[in-house]
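A quick write-up on the structure given underneath.
Note that this complex is displayed minus one protein chain, with the remaining chains in position.
So that you can tell them apart, the chains are marked A and B in the order they are listed, and the count of residues begins at 1 in each.
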Amino acid sequence: MTTTTASTELRARQDKGRKAAQNREKWAQARTYISAVVILIWCLAPAYWMVVTAFREVGFTYDTSLLPTHVTLDNFATAFDTSFGNRFGQALINSVFIGVTVTAISLLIGVFAAYALARLNFRFKFLVLGFILGASMFPGVALITPLFQLFTNIGWMGTYQALIIPNISFVLPLTVYTLTSFFREMPWELEESARVDGCTQGQAFRKVIMPLAAPAIFTTAILAFISSWNEFLIASQLSNDATQPVTVAIASFAGAQPNQIPYTAIMAAGTIVTIPLVILVLVFQRKIVAGLTAGAVK
Amino acid sequence: MKTPRFLLPAATAGVLALTLTACGGGGGGTTGGGSDAEANLEGRGPITYVQGKDNSNVVRPLLDKWNAAHPDEQVTFKEQTDQADQQHDDLVQNFQAKNENYDVVSVDVVWTAEFAARGWLQPLEGNMAIETDGMLEPTIEAGSYQDKLYTAPVSSDGGILYYRKDLVPEAPKTWDEMMGMCSIAKENNIGCYAGQFKQYEGLTVNASEAINSAGGSVLGEDGKPNLTTPEAEEGLNNLVDAFKNGNIPAEAITYQEEESRRAFQEGKLLFLRNWPYVYNLATTEGSSQVKDVLGMAALPGKDGPGASSLGGHNAAISVYSKNKATALDFVKFLIEEEQQKFFATQGSLAPVLGDLYEDQELVAKLPYLPVLKTSIENAVPRPVSPFYPAVTQAIQENSYAALKGEKSAEQALADMQKSIESAGAGS
């Protein structure tokens, strides 16, 4: 009798403990989900408004009902309509081309620089870092005139390189700093041990270090790509009809009447530009990061 | 700051050569501009026409027409963005770089003086003169700098007073009359009057209209500011008082063209000052509540029609063009009656030729033309000054403060006066 009670009590207490742990776990899960929902609302609510407006008829641009009303696909057709000289389709291709080139080149030379800064000892390191950082301190608007003169003088106006090279310079400081800070945290002993196993320094870097740095490199790539994707000021002055990126193309959207602001078409363009970008990043994230990390020695 | 000073001569001689010749802008003003203005007057060949976004596809058909007739003098279209600021900056960059491919450029009326004073525009005189008979006087005035025509008026624009025919039996002729009708707005529980009062170029338009309509002026005959007058004060006070007593609803301080059009179309305003484009949209858009009750009149003034600010675009020939004879022919082509008519019907652009405002066919299509003619005939160009960016800044910032009640109209005008004086004094 006494023993059974004792064991039941014990079991009850154990159950209670387990339940409490389970409850804590559940509560933590619930909090995660609540937080996730809050994040979703914060990030998506304004974007939702963009999408809803993009699907509205021009005549009902200023409707404020929360759900889509007067739904039409006209704005998307307007965005891609080439009859009045809009080149939104071409501009999309330009933006992708410029973005990919800028990202690839700045990552490549950024990785070199970051490796040197994080791993090598040399004089003037502080100065080099200061110089790289200093490059992102000048007001962007003040760079246009000199660049315009320079590119005019060497006949580069309206070329892709006139858009790509400034963009590389804009994203390089961030690329180098991010990568340097991540490289410093890497477990470089692994590289050493790979060397011991017979890898060359290059192989060790590629096969051991790169996979570990994958999340950092991938993040940097997203940041570089999007900042090049968003660049407007320089492109608005240095591109021409054939090379202009989307940001410039959107700024040239015009209403059917002078003074009329084509909000709906702008929002449609914003939607067109954003959604593929997000999908692209997601797919890449899965494939590339997974692929890279799979090779890790860990 | 110390280092660059002694480094200047040695390290930067090359940079200087690159940038300063061009960036000084008027660096070569008198001499360089003069000789550039005399070169290539006889040149013929392909040219480029530069203009902001071709909203309603009027430029391309015209260029096709021209190109079909002039196989050896083809015109290429360089289209800028839809934003006025960017069009301005793009022109400045290319003029500074002496780009010979910007032959004929479309110039907003308010840039004329600045570009002319920089020596970038070919004066339209002597062999380069154009026919201006039949053009509305204010458009010529807006195309001139120091009594010399630099740009050919191509399209014009003026303010129109839109009103609710169902509530107001007859359009008000004067500002006081209009304010008297605001009781009607109160009875119907809507706002009375609005224009564009956000701090941007539109505020310069509206504030100048108020000042000019009351008999004042921003700049005097001598080009110096002339704002400390009782007339100017009365004009600005008309707006200030209307804000204070609610005849202009408080939210109008955030209005640009589109926000004010929206409020009017949704039936929330009795009177609206806006450009001609509102007519088309207010009568056709599905959401418009005023489709059948839209009235139009000239802006109200002190004792008759008010003085609208003049809008519009002119065509100018770059002094750096290599084919100025072709460029001149093309400019003349743009202002011919046939092309003007096409601009009006296809692009809703107000013609610069007075006769077209009585053209039956046009009036049938654009019923606002008679009203617009009155508006443009009485229009005053916005201050014609090479320092226009500084002038408009001074007007915007100070009138905005006055409208918000942060300073008196008198103080605002005194500050405007001082600011504009200072802009002209810089050298």
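Everything below uses one rule, namely that a residue touches a chain if its C-beta (ideal position, glycine included) is under 8 Å from a C-beta of that chain, and two chains touch if they have at least 3 such contacts.
Going forward, contacts and distances are computed from a predicted model.
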Item to complete: Report the protein name recorded by UniProt for the chain absent from the figure; options are "PDGLE domain-containing protein", "Threonine synthase", "ABC transporter permease" or "Cytochrome c oxidase subunit 1".
Response: "ABC transporter permease"
Response to the item:
Only one of A:94, A:152 or A:180 touches the unshown chain, namely A:180
Worksheet entry | Touch with the omitted chain, as defined above, among B:119, B:172, B:235 or B:276 | B:119
Response to the item:
Of the candidates A:44, A:71 or A:93, the residue in contact with the absent chain is A:44
Worksheet item: Of the residues in chain A, which ones touch the absent chain?
Response: 29, 32-33, 35-36, 39-40, 42-44, 46-47, 49-50, 53, 62, 64, 66, 109-110, 112-113, 115-143, 145-147, 149-150, 165-166, 168-170, 172-174, 176-178, 180-182, 184-185, 188-189, 192, 201, 212, 215-216, 218-220, 222-223, 226, 229-230, 232, 246-247, 250-251, 261, 263, 266-267, 269-270, 273-274, 277-279, 281-282, 285
Practice prompt. Please give every residue of chain B in contact with the chain that is not shown.
Written response: 1, 3-5, 7-8, 11-12, 15-16, 18-20, 23-30, 33, 88-89, 92, 117-119, 145-146, 198-200, 250-251, 253-254, 259, 262-263, 266, 386-387, 389-390, 393-398, 400-401, 404, 415-416, 418-419, 421-427
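Operating definition for what follows: only the chains that are shown with their structure count from here on.
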Worksheet item: Using mean CA coordinates as chain centres, what's the chain A-chain B distance in Å?
Response: 41
Response to the item:
In their shared complex, chain B is touched by residues of chain A numbered 57-63, 70, 83-85, 144-146, 148-150, 152-153, 236-237, 240-241, 248, 251-261
Discussion item. Under the stated contact criterion, what part of chain B meets chain A in this complex?
Written reply: 18-19, 22-23, 53-57, 60, 77-83, 86, 89-90, 93, 96-97, 99, 157, 257-258, 262, 266, 275, 277, 280-281, 284-288, 347-349
